[in-house]
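Only one protein chain is missing from this complex, and each of the others stays in its spot.
Presenting chain A:
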Amino acid sequence: MFVARSIAADHKDLIHDVSYDFHGRRMATCSSDQSVKVWDKSENGEWHCTASWKTHSGSVWRVTWAHPEFGQVLASCSFDRTAAVWEEIVGESNDKQRGLSHWIKRTTLVDSRTSVTDVKFAPKHMGLMLTTCSADGVVRIYEAPDVMNLSQWSLQHEISCKLSCSCISWNPSSSRAHPPMFAVGSDDSNVTYGGKVQIYEYNENTRKYGKAETLMTVTDAVHDIAFAPNLGRSFHVLAIATKDVRIFKLVPMRKESTSTGPTKFEVQIVAQFDNHNSQVWRVSWNITSTLLASSGDDGCVRLWKANYMDNWKCTGILKGDGSPLTGSSGQPSAMSTVLGSSVQSSQNALNGMSAGSCLLTSVLDSH
């Protein structure tokens, strides 16, 4: 059961991204108003904005945290064709008293010729590495060789994906059995260009990233992509936001010790849901990758969960403005159980899934 409450964000324009830090005690938001805000959670659970500053000269698309072992570090990317790395520094004592912190720009990455659409830090076991992807279809991987000096970043890899890139996701698995791997999605809407999700893998011998897989069945524009936290599982799970929510499973095939090529995967589609009617914008996994949240053109946030048979189901719907979702019964209430009927019609019949009952709850805090 989930309960929603509103937080006064005070951004002057659309918020494009929300990102939690490793511990979930800090949060960053970025917006078309060209600023990034950092929020800290107090002991009583309230969020306080402790920093807000202009980061770019265009809409800021994404913001992301580095692992805290590298310090308090953020990266942002923007329509202004740049990505930037920010570090929190010890502020003046009166700042601290007012509950404000100070962030300074450590570097600006200016290699892209077009809008930088996504920025992500690589899993921490790879060191301090940052990846960007841009509308011209190039993925760039930067590395800070000295983690104490965040103004030095060297461009390690430049990978051309041929298609305008919209999103990128690292495989978070730290297992030695899995070489570094990321997936990149394209928002190119031309279905004839084929698969819009490409998976790249690091090759130890060539020291380069090579394409391991293209998901040929995803032909529509992809808006978001998310590898599930692996948690020691023997396979990888990838959620894709395109015209529907899709969940793919990538099972690495047993590799002969002699072969040096990229890992071959058995790609299975685990679930496909078109409940959002038309476009899905974002997907996000919880820490154990047992819950998936998605948002779409219907203005709702939906929660998905698999049962023990690996059948995914909708377990909750929340309206984007936090207000209760009124079913056809028309009785808005703080807590109501809507039986499948309203969702079932559009529920995908894949794997013989049935919609079942969706528990939905949402309470608007009069904030």
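Observations on the structure shown:
Assume a contact is a pair of C-beta atoms (placed from the backbone, for glycine too) under 8 Å apart; a residue touches a chain by one contact, two chains touch by 3 or more; residues count from 1.
Going forward, contacts and distances are computed from a predicted model.
According to its UniProt record, the chain left out of view corresponds to "Missing oocyte, meiosis regulator, homolog (Drosophila)" among "COMM domain-containing protein 1", "Protein HIRA", "Missing oocyte, meiosis regulator, homolog (Drosophila)" or "Coatomer subunit zeta". Screening A:Gly127, A:Gly210 or A:Gly320 for touch with the missing chain picks out A:Gly320.
Remark: the residues of chain A touching the chain excluded from display are 1-20, 22-25, 27, 29, 31-32, 43, 47, 58-59, 68, 71-72, 79-80, 88, 90-91, 93, 96, 115, 174-177, 230-235, 277-279, 281-282, 284-291, 293-299, 301, 303, 305, 308, 310, 315, 318, 320-322, 326, 328, 330, 335, 359, 361-362.
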